[in-house]
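The complex appears here without one of its protein chains, the remainder shown in place.
Residue numbering begins at 1 within each chain, and the chains themselves are lettered A, B, C and D in the order written.
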Amino acid sequence: AELKFKPGEDSKFNWASFEEFKKGHDLKGQTLTIFGPWRGEDQVLVESVLDYFRDATGADVKYSSSENYEQQIVIDTQAGSPPDVAVLPQPGLIADLASKGYLTPLGEETKKWLLDNYAAGQSWVDLSTYAGKDGKKELYAFPYKIDVKSLVWYVPENFEDSGYEVPKTMEELKALTEKIVADGGTPWCIGLGSGGATGWPATDWVEDMMLRTQPADVYDKWVTNAIPFNDPAVVGAIDEFGWFAKNDKNVDGGAAAVASADFRDSPKGLFASPPKCYLHHQASFIPSFFPEGTVVGQDADFFYMPPYASKPELGNPVLGAGTLAMITKDTPASRAFIEFLETPIAHEVWMAQTSFLTPFKGVNKDTYANGPMKKQGEILLNATTFRFDGSDLMPGKIGAGAFWTGMVDYVGGKSATDVADGIQKAWDSIK
Amino acid sequence: MIASSRSPLVWLVHISVILLVVLWTLPTAGLLISSLRDKDQLAVSGWWTALSTSTQNLVFRAPGADTQVEKDGKFVIAGNMLEGQSGQVSAFGFNSKDPAAFQPGQSADLPSGEKLTVQADGAFEIASDKAMDGARGQRIFYTAAIPPRFTFDNYREVMRAEGIGASFINSLTVAIPATIIPILVAAFAAYALAWMKFPGRAILIAVVVGLLVVPLQMSLIPLLKLYNGVGAFLGVPAKTYVGIWLAHMGFGLPLAIYLLRNYMAGLPREIMESARVDGASDFDIFIKIILPLSFPALASFSIFQFLWTWNDLLVAMVFLGTGNNELVLTGRLVNLLGSRGGNWEILTASAFVTIIVPLIVFFTLQRYLVRGLLAGSVKGG
Amino acid sequence: MQQLLFAIITMAAGVLACAAYFFSTNWILDRLFPSKGLTGPLASRNLRITNAIRPWLFLGPALFSLTIYLIYPVIASVWLSLHDRAGENFVGLNNFIWMFNDGEFRQSIYNNFLWLLVVPAAATFFGLIIAALTDRIWWGNIAKTLIFMPMAISFVGASVIWKFIYDYRAAGTEQIGILNAIVVYFGGTPEAWVTLPFWNNFFLMVILIWIQTGFAMVILSAALRGIPEETIEAAVIDGANGFQIFFKIMIPQMWGTIAVVWTTITILVLKVFDIVLAMTNGQWQSQVLANLMFDWMFRGGGDFGRGAAIAVIIMVLVIPIMIWNIRNATKEMEGH
Amino acid sequence: MAGLQLKNIRKSYGAVDVIHGIDLDIRQGEFVVFVGPSGCGKSTLLRMIAGLEEISGGEMYIAERLVNEVPPSQRGIAMVFQSYALYPHMTVYDNMAFGMRIAKESKEEIDRRVRAAADILQLTQYLDRLPKALSGGQRQRVAIGRAICRDPKVFLFDEPLSNLDAALRVATRIEIAKLNESMPDTTMIYVTHDQVEAMTLADRIVVLSAGHIEQVGPPLELYERPANLFVARFIGSPAMNIIPAKIVGTGAETTVELPGGKTDVLDIPTAATENGKAASFGVRPEDLRVSTGDTFLFEGTVAIIEALGEVTLLYIEGLVANEPIIAKVPGILDIKRGEKVRFTADKAKLHLFDANGKSYRA
Partner (left out) sequence: MAGLQLKNIRKSYGAVDVIHGIDLDIRQGEFVVFVGPSGCGKSTLLRMIAGLEEISGGEMYIAERLVNEVPPSQRGIAMVFQSYALYPHMTVYDNMAFGMRIAKESKEEIDRRVRAAADILQLTQYLDRLPKALSGGQRQRVAIGRAICRDPKVFLFDEPLSNLDAALRVATRIEIAKLNESMPDTTMIYVTHDQVEAMTLADRIVVLSAGHIEQVGPPLELYERPANLFVARFIGSPAMNIIPAKIVGTGAETTVELPGGKTDVLDIPTAATENGKAASFGVRPEDLRVSTGDTFLFEGTVAIIEALGEVTLLYIEGLVANEPIIAKVPGILDIKRGEKVRFTADKAKLHLFDANGKSYRA
């Protein structure tokens, strides 16, 4: 296929890395099957990156995705016909695959590369290290394509019209919330609805609050259940979220609407006339659900979900998520693909288009397609603490089950303690 | 049959059917209308409002300063907010707090000093004495009566998806044999279970009923393992069309056998006997008597089997694969949706694209649900 | 073009191979044990042999694929249900013990019973009514096609539709869900329908009823048309009105088919999970067994032991229906 | 008056015309029998009267009311179908009780009437059976029982006795006759192929042929004075012998010449204009007597002798090619095959038809 950016043409790309990779790999006649979560627009984008791999190696790359990719990968690995490379957004699921022995360790070299080249390298290595079938901990995954979750979206002009300022601390954010209410407006749009996954946006809130009220190691203990889910620290974080979401005045539609409003629809309230809300907490991907023609940076903008001024020791924690590539069938081609991901060009090509953030320090930040992306990239790079989405780290039954359900129950009226107790009970049952 | 039918009851029937049809089509109508709407409208107004002129609060961003023209010493940015569409502006404003502050024709003083005038037909003019600056254009809030507006963009997008034609053929290649083969196999089995004598017949019928309940998901992993094993043994790919036909057959068989047996058991015994006396073997009877007389049952089951295989995604993904050469239509369409779902405009449009073939099948096969197929065959009862 | 050709060839080959099986085995059987034209003990012996073999020839492919595609997985499920999450270590009945202590499981059983009570009855009822009403009106086929449509809409489509029906917006704002729009129009306050515990079960059931009515309608239409016209004429002469004919003449004669439809939908209800998955994923106390099984099977790597244990329970639930069907079949076979 | 009027009734199935315009007046309480060859439209006509078949043309009145558009249930009829049309899912009892239950009769009344009908039809021991466990004749009896249990204005019977044995047939026929007598206001229309039934039951017989009426009249009239060749041949069994003849003398009596040259004189007046025309000379087998004397109608060779017990049938050849003349003579005769026999007959029982088949007896 036609390469998106002609090699050598635009000097902001690191073409040298491409040429070097090209020299080192010849996979003509081989096939590489990749199974990933990207569909729709994302699929077009990932194909554009894969074109470079094809071009460099001559391999036949087959990318496929599925709506039920979780189910699909379980079936395929279990039945013995996995793809060569799988890309998944859920460390919990990866851990499970690793523990069943379906993954190939990436080896020390890759580990070293991550430590050296990724910002906050250790946390990425930790994220990608799992216990194998034999119980030995090894690096099994390669993080590629990151989303920043600690973002609050707003419409600058609406702020201007009302004279609001972007808050710098959590205290300010709360004050702003109250001020908007006092002005007769509704500060937040929150929607947890997501069909079968309803509830997950709330987990991001709770995780962000965890990172802003507790040290990172508490967070780590929390996601591994080293401290119980109903620990006061966790309950506190849930209630922090509750402060925003469980107050009818604070959210568009009142608290009752939170659970059923679709997360894809709820940001649209920012752009209504008159605005239905002024603030929306969501990850970096959300602009694809803004009304058509919305230009980020002009019609909408974001700010970093601020930390408490009262807890300066916690610094600027960043919550994120992302996809991790792993080898499910050990072939030269799959090895080569992981190596390909280590080249700057594999990141830059996607960066130069849309919705791609990377902690790779070796890329040229100027290849980010626009200001807002660059700004997000910087948030990522400036993070004093980076933590992966906790619910994705928890076992599937919790992180993609009890936690979601619990959050729905919570906004539905249950107390934080009850909810946390319930989730802990579920966690106990799968131990 | 019955000669006169001009009774109030007939009207009652018509009215009830209309009512039921309306009830049943209402959701689908919603889907259809939604698929013809602009994607942003979907989330903000009910689909039924799309049919009538509606009053909407809208925001328009005027072009930036670089489009200003100097006219009589004034700098003017002008244009039309409705962008060629029809509509009637009833109020406008520039502040999000008060989006309907002005009447059309009035001019409003913007905080930055410019004058904003909006006409009822959507024409606006921002005039300033001095040159304007800033790349960001002015937001204009307006309230307008907008007549129904539909677009085929969603369909265009769906139809333009790469490889959709190939997927269409793939789907047919899966669905047609996966409909015919199980029917053939099930019909033979149903005949045996309905009209042939052999030990264990009742048990087999019960087993068939019992197997109706086996959840598909349970079977996927053991079967795929088996496929991989057989594929490796024979040195062929594990995921083939034959494989998926057989899979669809396996999953569809219990219902097929169950439905067909029930129907065949109800055919008049004398006809079969008569054929037997005429020298026909079981095979002849099946082919020449049972099959033609079972057409209504065969047709109704084919409709369903076709539909399931056509709309199936899971089995196809598992047993056929997800590559470009094998991807079925449903798979192709699902891939159009973003990673996080939610492209409802695509969903709605693709729902209608996929529905067409099953509806054609339904319409063609419905003709075989004939009345009086057995009329004149036997007397008695 | 080439692909089309390939497709046509594969399709024809597949179908012909299947047909060839039946013709050839039958032909071989007749060749191996001829009885036509023969007399004496040899003929009777051959006859007995062919009579004993032929049913199995007819049933062969069906039994073969049922065994591979369904029976084998059933056995595998039972085996898995006695093992741990990776399917490796034997755990006895632990999975079942866990299950019965699990609140969510009990909730699912309860909900499933609600579903079993309502959906098959309602879908069969509507299917029957529609089949009967549309049977003799000139635009009946059009009406049926419209009512059949939900069946043909892919599942994703259906969930979008119903999302737009049950959608909830805060009171005072414009409702985009038609149900709430109607409620508001008549002066009520909008509700987040799918989040109302207990009642949300019914809102989900409506979706399945909406879909499955088409199934019931098609099958029952075929049965309806199989009723001997004369019996209806006789009832007309006997002075029966439309309702009496329907309830006393038609329904009893279709009873077998009604039972089949009802059984089929009942079993489908036991298996249904897509609706729940897409609409609520079992939240707000709307969990059902199949979705619970799906959850345990595949979410986050899956726990095959527990998933299979739930599947086993689903299969056990069908046993009463099996027994009932055996009885029906034996009863009706007395006539043959 | 609750009679039945048919005015130019027509019926076609698509392009096939089945009934070609029938005019018929049936008085209230009359017993009318439809006869005619298989496929001539008897069942169709009956079904039109019942309202089961749409009327393609013409008008039908029941009790002075135009019923073309009236549904069957409101015509006040009961019908026995040629193909029984029993309700397969109901027992014999329920089959018979159904109509009364619909009419909301009391339980006791239903029971009484069902048992009475079952008794008449010798069905009592089968009341609990389903139709599929009955023999053909038993099914037919249930169908009859179903009709006679009810109390309609008009009874329609379509070959109700065809599957019954002789004894039962006679018994049932008598029951139907009694029924008819006991309900003088009830009109009965009856289709049969059995001459005896037609003759014994009918007040009037309607002879149909290919969708139109050939003759309507009381049984004996039809038998004695058939209006045309068709009726002459149709009524009576074996059928009337028809011999092609030529009119050679006209007047108060007519002289005809039979094939072979023998002339006979019939006491039928004909106009002189008929002289020389071809005609058909008819005589019923049972009216033929073996003549030992010199006066005879014709003579022929006995080809076949069928001894039926009470009577003997003689098949006579030699007069009309390929169509033997049949004589039905009482008892068992000592006539042998191949013998030449002379026959004579009562003058009043001879028939003569013109070339179009119309009878010369006005």
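Here are a few things to note about the model shown:
To be clear about the criterion, a residue touches a chain if its C-beta (ideal position, glycine included) is under 8 Å from a C-beta of that chain, and two chains touch if they have at least 3 such contacts.
Nothing here was measured: the structure is a model prediction, and the numbers come from that model.
Put simply, the hidden chain is in touch with B, C, D once you look at the whole complex.
When the omitted chain is restored, the residue from D:101, D:193 or D:361 that touches it is D:193. Residue B:275 is the one among B:275, B:298, B:346 or B:369 that touches the chain missing from this view.
Looking at B:100, B:202, B:242 or B:378, the residue that reaches the missing chain in the full complex is B:378.
Annotation: of D:28, D:56, D:237 or D:255, D:237 touches the absent chain (contact as defined above). With the whole complex as reference, residues 13, 35-39, 42-44, 82-83, 133-138, 140-141, 158-159, 162-170, 193-196, 199-200, 219-220, 223-224, 233-234, 236-239, 284, 286-287, 306-311, 328, 330 of subunit D touch the missing chain.
Contacts to the hidden chain, counted on subunit C, fall at residues 35-36, 39-40, 43-44, 47-48, 51, 334. Seen from subunit B, the chain kept out of the figure touches residues 268, 270-271, 273-281, 284, 288-289, 292-293, 372-380.
Basically, only the chains that are shown with their structure count from here on.
Between the contact lists of subunit B and subunit D, the overlap consists of C.
Centre-to-centre, using mean CA coordinates, subunit B is 20 Å away from subunit C.
Averaging C-alpha coordinates per chain places the centre of subunit A 39 Å away from that of subunit C. Looking at subunit C, residues 156, 228, 230-231, 233, 236, 241, 297-298, 335 sit in touch with two or more other chains.
Multi-chain contact residues of subunit D (touching two or more other chains) are listed as 51-52, 71-72, 83-88, 132.
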